[in-house]
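All protein chains of the complex are present and in place, except for one that has been dropped.
Right, subunit A next:
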Amino acid sequence: MGKIMNQSIFNKKNLLLLGFIVLLIAPLFLTDFRLNLLGKYLAFAILVIGLDLLWGYTGVLSLGHGIFFGIGAYAMGMYLKLEASGTTKLPDFMAWSGVQELPFIWVPFQNPILAIILGIFIPLMIALLLGLLTFRNRINGVYFTILSQALVVVVVTLFVGQQGLTGGTNGLTSFNTIFGFSLASTTTQTVIYLITAAVLAIVYFASKVLINGRLGQVLIGIRDGENRLRFLGYDPAIFKTFIYALSAGIAGLAGMLFVLQVGIISPTMMGIIPSIEMVLWVALGGRGTLIGPVIGAILVNWAKTSFSESYPDIWLYFLGLMFVIVVVFLPDGLMGLFKKFQKRWSGLHDKQPDSARVEKNYS
């Protein structure tokens, strides 16, 4: 049995490597348009890894990760906008709103490095603060989820309302260059795509290392029995806050890569619906596995694109049907299905007693 397990681990590693290589050589066989779309999916895939650490492993459901994603995207968008407007002029929408001088919160974003750091740091700090406030006071489960939704409403309203600061409902768009390279050029876009793929690999492996260590077990402990863990001497609030902040930082990073490839960020992209969609990608791929949500994010978004291209009138029904099927028939997502087949093929299910199937507790 040990041999079989070793082999399957070996296979898994190889499959991962193969997947990454396919992503790396994708620019060779995809059209610019398709590559750009794939890059967008990969940005979402980065985001769901963080969301999965939070929900799949720690059992904390956040329906508000859209804003962390959005803030990251806005941070990058602000830099791009300033670069597009030149050093002397204000961004176009500010002029339309009658803003005379560059608002002070825009000033740091003139520096691209600072903008990138802030794009991760601001979401992280917001999550850290909110996490400390809620988890320390033992606001958990569905109450936290509702709070995370409220946060979305607050932030989106703020962004829409501050027309002169944020571009209002239109958001930020019409960018030109990054570090002086034209965003419209194929080479720049290919490089950005490759960076996105590399970031995905780094975030994936870093999370893998984190989860395979003691921390992973403690997080699962929080998910399955927070009180018990407390009476083993751990303070769950600290761990939950850490993972929440980490996932927010990852979401910010994903948002930056998203805006570079999509060329626009607006409040609708960070609202309640995208926030819930993100969670669905995790559920569809399989929470509590790192690779599942990555596959889920890529697959759902690819399906969304192809359905909407082929069946523009009814594609939303396809999407809805897909989610219903997963929720009803595949509670552990695609990875759960995959594991079932794997067991059947290797005949392992004969050796495992039925009681080995253990219920998972998600909030």
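Basically, contacts are C-beta pairs under 8 Å (C-beta built on N, C-alpha and C of every residue); 3 or more make two chains touch, one makes a residue touch a chain; residues count from 1.
Quick note on the criterion: contacts and distances are computed from a predicted model.
Trainee: Which one, "ATP synthase subunit b", "Urea transport system ATP-binding protein", "Branched-chain amino acid ABC transporter permease" or "ANTAR domain-containing protein", is the UniProt name for the chain you do not see?
Mentor: Going by UniProt, the chain not displayed is called "Urea transport system ATP-binding protein".
Trainee: Touching the absent chain in the whole complex: find that residue among A:R34, A:K208 or A:R230.
Mentor: Checking each option in A:R34, A:K208 or A:R230, the one touching the absent chain turns out to be A:R230.
Trainee: Which residue from A:G39, A:G66, A:G171 or A:G221 sits in contact with the chain not drawn here?
Mentor: A:G221
Trainee: Identify the residues of subunit A touching the omitted chain, counting contacts across the whole complex.
Mentor: So the residues of subunit A touching the missing chain come out as 210, 213-215, 217-218, 220-221, 223-225, 227-235, 238-239, 242, 353, 355-356, 358-360.
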